[in-house]
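Only one protein chain is missing from this complex, and each of the others stays in its spot.
Think of it as A, B and C in the order they're written, each chain with its own count starting at 1.
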Amino acid sequence: MPDTTPRPLGVALIGYAFMGRAHSQAWRTVPAAFDVPETARKVIVGRDEQAVAEAARRLDWEEHATDWREVIARDDIDIVDICTPGFLHAEIAIAALEAGKHVLCEKPLANDTAEAEAMVEAARAATARGQVAALGFTYRRVPALALAKQFVDAGRLGTIRQAKAAYLQDWLVDAQAPMSWRLRKETAGSGALGDIGSHAIDQIQHLTGQQVRAVRGRLATMVPERPGDDGPEPVTVDDAAWANLELDGGAIASVEVSRMATGAKNSLRIELFGSEGALRFDLENPNELWFLDATAPVAEQGYSRVLVTEPEHPYLEAWWPQGHVLGWENAFTHQARDLLLAIRDGDEHRFSPDFAEGLALQRVLDAIIDSDAADGITITL
Amino acid sequence: MPDTTPRPLGVALIGYAFMGRAHSQAWRTVPAAFDVPETARKVIVGRDEQAVAEAARRLDWEEHATDWREVIARDDIDIVDICTPGFLHAEIAIAALEAGKHVLCEKPLANDTAEAEAMVEAARAATARGQVAALGFTYRRVPALALAKQFVDAGRLGTIRQAKAAYLQDWLVDAQAPMSWRLRKETAGSGALGDIGSHAIDQIQHLTGQQVRAVRGRLATMVPERPGDDGPEPVTVDDAAWANLELDGGAIASVEVSRMATGAKNSLRIELFGSEGALRFDLENPNELWFLDATAPVAEQGYSRVLVTEPEHPYLEAWWPQGHVLGWENAFTHQARDLLLAIRDGDEHRFSPDFAEGLALQRVLDAIIDSDAADGITITL
Amino acid sequence: MPDTTPRPLGVALIGYAFMGRAHSQAWRTVPAAFDVPETARKVIVGRDEQAVAEAARRLDWEEHATDWREVIARDDIDIVDICTPGFLHAEIAIAALEAGKHVLCEKPLANDTAEAEAMVEAARAATARGQVAALGFTYRRVPALALAKQFVDAGRLGTIRQAKAAYLQDWLVDAQAPMSWRLRKETAGSGALGDIGSHAIDQIQHLTGQQVRAVRGRLATMVPERPGDDGPEPVTVDDAAWANLELDGGAIASVEVSRMATGAKNSLRIELFGSEGALRFDLENPNELWFLDATAPVAEQGYSRVLVTEPEHPYLEAWWPQGHVLGWENAFTHQARDLLLAIRDGDEHRFSPDFAEGLALQRVLDAIIDSDAADGITITL
Partner (left out) sequence: MPDTTPRPLGVALIGYAFMGRAHSQAWRTVPAAFDVPETARKVIVGRDEQAVAEAARRLDWEEHATDWREVIARDDIDIVDICTPGFLHAEIAIAALEAGKHVLCEKPLANDTAEAEAMVEAARAATARGQVAALGFTYRRVPALALAKQFVDAGRLGTIRQAKAAYLQDWLVDAQAPMSWRLRKETAGSGALGDIGSHAIDQIQHLTGQQVRAVRGRLATMVPERPGDDGPEPVTVDDAAWANLELDGGAIASVEVSRMATGAKNSLRIELFGSEGALRFDLENPNELWFLDATAPVAEQGYSRVLVTEPEHPYLEAWWPQGHVLGWENAFTHQARDLLLAIRDGDEHRFSPDFAEGLALQRVLDAIIDSDAADGITITL
């Protein structure tokens, strides 16, 4: 009689830098925290053999490899987790989906819309075969933001009319900070807008449940050239961007993102203003959600600081007693959990965002760039 | 036929320093803000003729005088407002009450208990004659603290079990700050405990509605000598004090006060923990009251920042539109209002605290000092 | 021999509503707080005789009057303080200036640019004769914002590259709040943009020392009709507005204003990001300025909460000891002080903003409206 015990789901991780480390942490931690299908950290993939071997050792993967195509072809790999730079996403994701693997792809979906469209096509076919194609806008799984979504869905804000999102960082304030691949359009695809603005806009659409239907945008490169290897070199992506978004539910949202916001380290700030309530969040204090119930008696109304660490809060039952806060990294574990549940349960635990959402977001970003190029005029999606 | 139009209530202010300025501001402002009996700022009194004349001009009093006894004897004076140093309170207040005047006396009631007892005696007789004897613990009339009292009285905190009060300042941090009368026991009576600890303890008793029945205390003089006119001189009052209070409703309160709390400017912080709710306040942000409703669903519980500037809030109808915050000084105007209403309406608008409350508080302060002298042992009142 | 003692400067106040009350408070208080030329509160003017008589009594003006033209003609009036609705500003201010009076005019300067230009013309002539024509953007005299200006002027921020200003209120969140003159274009001139957006933009230009040279704007009316006396009536001004501003020093600023920002009461928030420092402010906590020194060692860098209550801080020497905070109203006293010093000292204490600055600001507001009407396109000033 054959052994019918299901073997663990084999995971391959492509990439071992910042995101590769964060995803590794999640794969190591998820079985300890949640009841999920068993997994095996089979192989980590990178181009530099020595470096990826060292990463395998430190990050606790069984093997390392340098050719992602070979890895994707392996029978013992069920999940391909893509943490490479964006320009490689399309090729790897499409190949993995065609090879029958589940895919988790880091954001942004792709560096351009044509690639993104091809990925959506591949995902559609794969999904029909029962595979999962997941996109890693991890902040959706920060518990305070997941709680915000619950509040909105429960109608606690009434009609949302106005939203504000800013994503502010300051790592480019120094005008003498050297040139890098992240500041060249051909390698990075985009600047602050694509990198962090995408998070801000994803949150606005996700939390409000409203989609962008028209945009006005501006981009700016505040330090236009920086020291390169051979003298000053032009910066060809945006340092900061602003957008005004019309949502299809009638709300208007403002977005502001910057890598020049002195003193802001990783400040994704979101505010939602509704007819019956309001919400406020800042990723620098990720365990706090500020909620105002505008239906409460005026004399006691005010923003409540909800410390999102109770067992009643999203994802929290898995962790520590109340008041023991989580860090930035925990959301990656929540993402791994949700991916595994989607693989196990199908539509019952559908993973969002999927590739189609990523493509829709990419079109919003493109429209912002187009608007700026057209002197600020409204671009309708 | 005699003129029966009531003439304005004539006010005499004794003292023109810090408190004299604050009270003058209140007397000038109260008719603009509130519907109160008409007043006339008749005379301001001080020992230094030139200085008090200048004060009369700047602070807008009709006259100045140097002899408070003569002023108290005047028929056109109805209210005597005492802003002198504490060691003069008893003599002036008793004389004014015996002369049939209403009295507002700055805190502390007196420098020692014997004086305070005599004042209470005089006030009792005067009250029986329809006079008002009011004690100026002005912070009771900070709107956020008045709102706190409303919340407690409405049962929103349930049973209060634990209270914390701290009053922290830092103006003595510099060990080379010179000696002054405030640092000598014979002139100042006491140090941080009497000056600011009295506010902290008054708030605890007032807000909880529970009276202190036993104390344990400690006092400390952290910089024991300071530069005087003739070389180093010993500091003979406390720089800081701590107390643990048993209240007659079963709650326990901690008190900490200091003039050496680096970085704290005027930070009177109060926290109340009850079976059904909690409150938090800091005088450095006096327009905010933080309220937690422990009966709300756990997932949305948290301290709410109530910006106490709504017409529904205590004293606020008189002022500006919502969100236009008040300052430290406005509470003095509220105090003047409440005094005038008490004069007009008697028991219907009884003024609290009265002198008896001041005496009771003085006895708590004495007990703290006694406890410290007895190595920390509990002193029962 | 004639009496050469200068008589007090006679003040006439036109208007007795919200702003009239705030200005009255300032005129009553300024001699107590500051060393300024003596003033007399001669006359308060309004159309409703009974109401203005009552205002005179409560707000402590010597007389009341109903005809501002007669008042302006009086020899004993030196200063005309205009607190009427905006559509009356031009007529009164021009007449008063032509009559040789000093003028303080509440913001906005006028309801349209043509009026504003005429006012600037009149002010220019009057200034040449030694008169002062002052515009009441009072928030410039909030001590924390005055301190912010000092920090910028001292170079503590380096080159300012990015600025954010939002002015958020929530008094129109209720869609059933009734129609009023403030929501009709013909009476109000404009909505949130003119009323509160003007403050936000004035601060940006003032603090950065940079002038707007191009704008992109959007306006929105989120609740398009409201209950009127005869059924639903269209709201013809903006509930909220957004703008992106290019400044002539190279900085880019975002502006967002709203009367629909649930939970925000009077939240004028300003952030400045410079190459060497950053600043943050919120009018709901007006005694705090947050300053970040980006030249400090990284390990100890962070926004410092400066409690702006020290004698070393702007305007503070006049008030109370450190830590005793000011309220919204105190800035009006500072404004009266600065006006009186400008009258006394001329260019040495020039009052800013003057009417020309008000006109320039009006043009920025107009350009934002024009941009919105042109689908968001850049309008260059």
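Keep in mind that, in the parts below, contacts are C-beta pairs under 8 Å (C-beta built on N, C-alpha and C of every residue); 3 or more make two chains touch, one makes a residue touch a chain.
These numbers come from a predicted model, not from an experiment.
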*Omitted-chain contact residue, chosen from B:Arg124, B:Lys185 or B:Arg218*: B:Arg218
*Which of B:Tyr167, B:Phe273 or B:Trp320 touches the chain that is not shown?*
B:Phe273
*Since one chain has been left out of the picture, which residues of chain A touch it in the full complex?*
18, 21-22, 24-25, 28-29, 31-32, 58-60, 169, 171, 264-267, 283-287, 307, 309, 319-330
*asked:* To test your reading of the contact rule: which positions on chain B touch the chain that is missing from view?
replied: 157, 161-162, 164, 166, 170, 173-175, 216, 218, 220, 222, 240, 242, 244, 250, 252, 254, 256, 258, 260-264, 271, 273-275, 277-278, 280, 292, 294, 301-303, 371, 375-378
*Those residues of chain C which, in the complete complex, touch the missing chain*: 147, 150-151, 290-293, 297-307, 310, 312-313
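Please note the rule applied: only the chains that are shown with their structure count from here on.
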*What's the chain with its C-alpha centre farthest out from chain B?*
A
*asked:* So, comparing each chain's Cα centre against the centre of all protein Cα atoms, which one is closest?
replied: C
*asked:* Using Cα averages as centroids, what's the distance between chain B and chain C in whole Å?
replied: 35
*Could you give the separation in Å between the centres of chain A and chain B, each centre being the mean of its C-alpha atoms?*
54
*What residues in chain C touch two or more of the other chains?*
264
